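A protein chain is absent from this complex, but the other protein chains hold their places.
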Amino acid sequence: MPLRTAQQYAQSLKDGRTVYYRGERVPDVTQHPVIQIAIEHASIDYQMAHDPAHRDLAVVRDGDTGEETSRYFTIPRSSEDLMARSRLIEAATRLGATLVVLIKEIGTDALFGLHLVAQQVDARQPSAYLDRVRRFHTYCRQHDLALAVAQTDVKGDRSLAPSEQDHPDYYVRVVERRADGIIVRGAKVHTSVSTNANELIVLPTRAMKAEDSAYAVAFATPLNIPGLSMIASPYGEGDRRPFEHPISSRHKMMETLTIFDDVFVPNDRVFLDGEWQAAGLLAHTFVQFHRFTAISYKLALVDALVGAGALLAELNGLEKVGHIREKMTRLIAYAETLRALVAQAAAQCDTSNALGIAVPNTLLTNIAKLHFASQYHQAVATVQEIAGGLLVTAPAAEDWEHADLGPLLRHYLGGRRGVAAEERMRAMHLVQDLTASDYGGYQEVLAIHAEGSIEAEKLAIFRGYDVAAAKRYARMLAGIAT
Amino acid sequence: MPLRTAQQYAQSLKDGRTVYYRGERVPDVTQHPVIQIAIEHASIDYQMAHDPAHRDLAVVRDGDTGEETSRYFTIPRSSEDLMARSRLIEAATRLGATLVVLIKEIGTDALFGLHLVAQQVDARQPSAYLDRVRRFHTYCRQHDLALAVAQTDVKGDRSLAPSEQDHPDYYVRVVERRADGIIVRGAKVHTSVSTNANELIVLPTRAMKAEDSAYAVAFATPLNIPGLSMIASPYGEGDRRPFEHPISSRHKMMETLTIFDDVFVPNDRVFLDGEWQAAGLLAHTFVQFHRFTAISYKLALVDALVGAGALLAELNGLEKVGHIREKMTRLIAYAETLRALVAQAAAQCDTSNALGIAVPNTLLTNIAKLHFASQYHQAVATVQEIAGGLLVTAPAAEDWEHADLGPLLRHYLGGRRGVAAEERMRAMHLVQDLTASDYGGYQEVLAIHAEGSIEAEKLAIFRGYDVAAAKRYARMLAGIAT
Amino acid sequence: MPLRTAQQYAQSLKDGRTVYYRGERVPDVTQHPVIQIAIEHASIDYQMAHDPAHRDLAVVRDGDTGEETSRYFTIPRSSEDLMARSRLIEAATRLGATLVVLIKEIGTDALFGLHLVAQQVDARQPSAYLDRVRRFHTYCRQHDLALAVAQTDVKGDRSLAPSEQDHPDYYVRVVERRADGIIVRGAKVHTSVSTNANELIVLPTRAMKAEDSAYAVAFATPLNIPGLSMIASPYGEGDRRPFEHPISSRHKMMETLTIFDDVFVPNDRVFLDGEWQAAGLLAHTFVQFHRFTAISYKLALVDALVGAGALLAELNGLEKVGHIREKMTRLIAYAETLRALVAQAAAQCDTSNALGIAVPNTLLTNIAKLHFASQYHQAVATVQEIAGGLLVTAPAAEDWEHADLGPLLRHYLGGRRGVAAEERMRAMHLVQDLTASDYGGYQEVLAIHAEGSIEAEKLAIFRGYDVAAAKRYARMLAGIAT
Partner (left out) sequence: MPLRTAQQYAQSLKDGRTVYYRGERVPDVTQHPVIQIAIEHASIDYQMAHDPAHRDLAVVRDGDTGEETSRYFTIPRSSEDLMARSRLIEAATRLGATLVVLIKEIGTDALFGLHLVAQQVDARQPSAYLDRVRRFHTYCRQHDLALAVAQTDVKGDRSLAPSEQDHPDYYVRVVERRADGIIVRGAKVHTSVSTNANELIVLPTRAMKAEDSAYAVAFATPLNIPGLSMIASPYGEGDRRPFEHPISSRHKMMETLTIFDDVFVPNDRVFLDGEWQAAGLLAHTFVQFHRFTAISYKLALVDALVGAGALLAELNGLEKVGHIREKMTRLIAYAETLRALVAQAAAQCDTSNALGIAVPNTLLTNIAKLHFASQYHQAVATVQEIAGGLLVTAPAAEDWEHADLGPLLRHYLGGRRGVAAEERMRAMHLVQDLTASDYGGYQEVLAIHAEGSIEAEKLAIFRGYDVAAAKRYARMLAGIAT
C-alpha cells in the first residue's frame, strides 16, 4: 500500500505520542485546534499523489513491478532527477500557499545523506550501516511514511564542544550500549513537523572530536516511542479568519523542542554510533541535499512576493508608475535569479560518489540560498511599499458582513474603476498575512536561519570555490611567474 | 486644570462615541479588551506629567501665571524648543516600549501647521482662521486634551482628482454650508488613536484645484459628535502573554476608518473652507512637523534594535565574533546617523515665517526619514540573524511554569555559563515580538508608510535641495562659463 | 582562405581608411602608437584559431567540405551551440586580459539578428533581405573578416524622434535612393573596433514611426569606403609601463565617432530600407544576442576581480581574517551567479523562430546583465579594499631597477615571509590597472552603458516576465475568484 491517502496519514498519528502544547499533554494531535491545521497542511503531500493534476510529478512507477511510490523517496541519479524533485517540492509548496509541506522532503534529504556517509563509514571499517539505511529507506517508501528530522542540538555554550559543556546533555548522546541497541539522551530544537510525522531521523549537528564520540550518533525512531517528548512551540497560534489571513488560517508547520529521555533505539535503526570522524560529514552531507530542498521550496515564496506586488500594483492603479515598475523589476530579478541558480545547481550536480547519487552542486546551492536569504527582507519591504498602509489598518472580516457597515465599506474602500473593494481588501490581506504578521515574521526568520544560517552558507561558498584557479589567473594577468 | 491624570483621561473617553470593532458597536471603549490596551498605552503621556523623573521634560510652566501645561502644546520658537520636543517624544516612546504614544504629538503637529497656513490665508484675504486656530489651540492646552488627526482620504482611484471620481465621496467634503457652520461627508483611513482621543483634527490630504474646492476643508470636532463613526482595525489583536510578547501584550495603538456621515462643524472649528489654493500647503506644512515627530519617536525603536542585538549577542556568547561585531557596527551607525540627522534638522530649523514658528529643516527631516525607512527591514534582519532560530520555535510561557517541563527547559535551554535559560528566552521573545510578529509587521509597514511614504520623502528631498548651487559648482569645475 | 593569420589581418587594415586621432589623419593605423595596441589586442582572435590550445573551441570544420572557419560565424541552433560560443568569447577575453576582443563577437551578433529580422520582413512583403544577409554572412565567414557594428546614433535631443530634431542628421538616414543602391548620411557614436575592423555593419538604434522611415536603414560597408570618417577617442592613451599597467599597456579597444558623409551603399549590402516597423525589432534582436555576448565576456572580468582579491589577500597575509573572507565570499557569489545565469540563458534559449536560430533567453540574459552591472562598482571597491592604499602611492617601475633605490624597495616593501616585494607590487599594480585607473574607469563605464544601459535592461526584464502568471498565483492565494 505504498501510496497512502490523507485520511490514512491522519489516522496513523493517533499513536499515543507525547506532545505538549502550552503546558498540557495533547491526547490526540488530530483533534488539537492548532496541530490539526498542520496535519491538514501536511496532507497536501498525500493529496497530490491521488490528484491527476500532480500525479505524474508526485508518483513514480516501478518499471518491473508496476508499484507506485512517492517520488520523494527516489534517490536522484542525474540532473533530471534533481530537477524533477525540485519541481515536486516547488509544486507542493505552491499548494501549501508558500509554506513548505516538508514531511517527505527533509526526511529523504537525510536518507540520501545517510546513504552516502554510511557507504564511506562501511568502507573504512566493516560495518553494516549502508545496509541498515537501505532497509529503513525501503520501509519508509513502502509505507509511504511522513518523516521528521532532528538535527540542531540545544548546544549550551556555543563556543564549547559537546564534551566540554557544563552538563553532558547539551547534545544528544548515547548513554548506554546494549546488545540489541542503544539508549540515547538529550534534546534537539527546531524539530519541524515532528508532531505530525511517523518517523524521526536524528542526525548530529556538527563535527566532533574523539572525546565527543558518544555524541556521534544517528538513528531513526517512531515518534511514539517511550521516553520521547515533544514540546510544541505556540508561535503564530491564534484565531485567524480566512478573509484576513488567507494563508495562516489554513497552513501551519509545527516545531518542537524534542527531548530524548533515555530512548531505546534497536540496532537496525542505528546509522552512526561513535564514529566521530563521520559526524561532521553526515551533518554536512544532509545539508547539501536539504539546502537544495530549501531553494526549491523558496521558489513558491518568492513567486508569491512577485505576484502579490504585481497584483497590488494593478489593484491600486499603479502599474504604469515608474518607481513601481522599478520595484517590480527588482522583485522579478530576485525571483528569477533564484530559479536559475536552482536549475544550475541541479545541472552541475556531482555524481562522482561510490553510490552514483546525484548531489546538487554545493557552490551554487549555497549561493542560491545566500541570494535568497540576504535579499528577502528587502523584497518584503518592496511588496509592503507597493501595497500601502491599509495593510495594518483595514477593517475586520465581520465589518464586511455587517448590514450597515458592509455597504459603507464597499462605498468608501473602492479603488480603480472595475476593482471591487472586497477584492482589493483580499489582496491587501494576502500581503499582510504573507509579510506583516506572525506568519510573515516566521518566514523572515526562516529565511535567515532555516537549513543553516547565512554565515554557514557563506562558509560553504568560500570553501566550495576554486580559489587557486582564480589566483592563477590573477598571477598571469599581473605577470607573476607561477 | 491643565494637567489631567491618566484616570481623568480614561474617564473622558466614556462619551458615547461611535466605535465599531469586528462588526459590533463598542459601548464603552475603556472596557473593550483590545482598546483598553491602547488607552493604557496612551496614558503614558499623562503619567509622565506627574512623574518627577519626566516632569521637567513633559511640563512647561508659564512664567507669568505659573500655570503648568503639557510641553507638547508649546509652539516651538527655536532649535532648542524643537530639541526639547524631540526629546520628550523620544522619552515617551521609550516608555511606550518602542510604540509612539501620539495622542498629543500628532495633534500639535497639525496645530502648528494650521497656525502657519491660517496666517497665510488670512493675509491673502480677510478671514478669521488664525484666530480660530489660536482659540482651539488654547482650548486643547487648557483642557490637556488628547488629539487625533485624520488626513488620508480613502481616495478611490489614485490617478484622479477628488472631483473626478466615480462618486463624490472618496474625499471628505463640505456638502452644505449653513450660517452657523458646515456639514461634511466622507471617510478617512489610517486615523490613529481616534478611538481614544478627545478631539479630531481633520486636514486635507493633497493639493486641490478650483473644481475641488468643496474638498478643501479643515476642521476640528469632538470624537463623540453625531454622524461620526469609527470602524476599528483588529490588526494585531490576540491573547498575548507578557512573557512571550513583552511589548505587544501591553502596548497598542488603534487605527480606524473614520466615516463622516453629514457631520456638523460649527464655524469656530472650521479652519479651511474652500480655499483650494491652501489645501496642498496645509497638507505639506503639517507633514513638515509630523515627519520631525516621526524621526524623533523612531529613535526609541532603533535603539531597541541596537540594544536587542547587543543583548542577544551577549546572551548567545557571540559578542567577540567578527561578523557579529560587523553587524552591531552597522546597527549602531544606522541608529546614530538617525539621531544626528534629527539634531541637525532641529539645529537648522527655519523661523523666517511671519509667526516665528520654528519649522524643522525640511531637507534634513526627509533625509532622516528616508534613512530610517529604507534601511529598517535590513536592521530587522540583522537583529533576527544575531538572535537565532529559537525566535519562532520556542516553548510557551506555560511550559516554563509546568512542574515537569519547567525543569527540563531550564536544563536544556541554558546557554553561556551564568546566563539563566529564562533570561535568554525573555530576550529572544523581545526580538520576536519586536521584529517577527504581528507587532513587528506593524512596525515594518509603519516604517514605510506612516507620516508619508518613502516616495513622498524622496520628492521632498529632491525639491528641498539647492540643485542650482550644485550645478554652479559643477560648471565651474568643468570650465563652463556661467 | 577562411582562417587568416594575425599578420594577414593587420595587413588588411592598410586600406586607405579615414581615421582621425587628436585632430590628425592617421596615414596607416598599423603604425599608430595607440591604435596598433588595439590591433595587437584584436589579433588574439586570429592567434587562437592557429593555437592548438584553443583551436577546438575557436574553429569549426565543415563535415562535408572539411573547410575550417571561425566558430564565431556559426549560427547557433541549440543551447550547446550558445554555450560553445559563450566559452569561446570568455576564453578570448581571458587572453585579452579582461578586455573583450570583439572583432567577431559583435558583428556576428548583428548578423544573427539580421537573419531573424530579414526573414520576418521578407515574409510580410516580398523582398530579398534574407538572401542578402546570407550572402554577406557567407562572405565574412569565407574571408574571416573583422567586423564592427555602428548602432548608437548621436541622437540630438533624446526626447525627440529622428524626424523631429533640430536638424535631420541626428540619426543616420537615407538621403538618396539610386537604382544600384542608397546614399546615407549621419553619425554614430561609440563605434567599437571600427579603426581596425574590415567591415562595418550599421543598424538602427531604436523603434521608428512612419515619419521616420528614412531612418529605418541597415547596411554593411567596408571601412575604407569614401565618405566614411572615424574620429577616434583618445581615452586612456598614455605611455604606460607593463610593470605598472600590466593590462592597459598591452590591451586596448578603440572607439570612434563614425561619420557618414553621403556614403554609397550598393543594394546587396542594404538590409533594411524604409521598413520602419522593423527598426525597433532589429535593434532589439541584435541586442538579444549582444547582451549574451556581454555576459559571456564579463566572466573573465569578474574572475579577474575574484582572483585579484584572493591574490592580494594572500600576499598581504590576510587570508584568514574574517572580514576578508566575507568580502571574498561576496565576490565569489557575484562572479558565480553571473556564470550560472549565463549557462541558464543558454539552456533556456528560444529556437521557435522560423529559422531555428537559438536566441538566448531574454529574461535571464538581461537579469544577468543587470546583476553584473549593478554590483560592479561595489566589487571594485571590495578588491581595492583588500589590496590597500599602495594601489595609488607605489613607486615607479624605474625605481625598482635603480641601483640604489631598488635594494631599498626590496628591503622595505617586503610583506609576509616568502613573498617577494616585487611580486606583491605586481599584484598591486594589477589591481590598480584593473580598477583604479583610466582602464578601470573604462570598465566601470562599460559596465553601466555598454550593450544597453542599466535602465534598458530593467525594461527588458519587466517586459520579459510572465506577470500574468504571477498575479494568478497571488489571486489564488488571496482567495480572489479569477
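Labels for the chains are A, B and C, by order of writing; each one numbers its residues from 1.
Everything that follows uses one rule, which is that contacts are C-beta pairs under 8 Å (C-beta built on N, C-alpha and C of every residue); 3 or more make two chains touch, one makes a residue touch a chain.
Just so you know, these numbers come straight off a predicted model, no measurement behind them.
Undergrad: Of C:Q7, C:T138 or C:S453, which one is in contact with the hidden chain?
TA: Candidates C:Q7, C:T138 or C:S453; residue touching the omitted chain: C:S453.
Undergrad: To test your reading of the contact rule: which positions on subunit A touch the chain that is missing from view?
TA: Output for subunit A: 322-323, 326.
Undergrad: In the whole complex, what residues of subunit B lie against the chain that is missing from view?
TA: Counting over the whole complex, subunit B touches the hidden chain at residues 94, 97-98, 242-243, 246-247, 303-304, 306-308, 310-311, 314, 325-326, 328-329, 332-333, 336-337, 340-341, 343-344, 347, 363-364, 367, 370-371, 423, 426-427, 429-430, 434, 458-459, 461-462, 465, 467, 469-475, 477-480.
Undergrad: List the subunit C residues touching the unshown chain?
TA: 20-24, 152, 154-159, 166-167, 169-170, 187, 189-190, 229, 231-236, 238-239, 244, 255-257, 259, 316-318, 323, 376-378, 380-381, 384-385, 388-399, 401-402, 405, 408-409, 411-417, 432, 435-438, 440-442, 444-446, 448-450, 453-455
Criterion: only the chains that are shown with their structure count from here on.
Undergrad: Grab the C-alpha centre of each chain and report whichever is closest to the global C-alpha centre.
TA: Smallest centre-to-centre distance to the global C-alpha mean: chain A.
Undergrad: Quick one: compare the interface residues of subunit A with those of subunit B and tell me same or different, with half as the dividing line.
TA: same
Undergrad: Report, in degrees rounded to the nearest 5, the angle of the rotation taking subunit A onto subunit C when the C-alpha atoms are fitted.
TA: 180
Undergrad: With centres defined as the mean C-alpha position, give me the subunit B-subunit C separation in Å.
TA: From the centre of subunit B to the centre of subunit C is 52 Å.
Undergrad: Mind checking the centre-to-centre distance between subunit A and subunit B? Centres are C-alpha means, answer in whole Å.
TA: 38
Undergrad: Can you list the residues of subunit A that touch 2 or more other chains?
TA: Not one residue of subunit A touches more than one other chain, so the list is empty.
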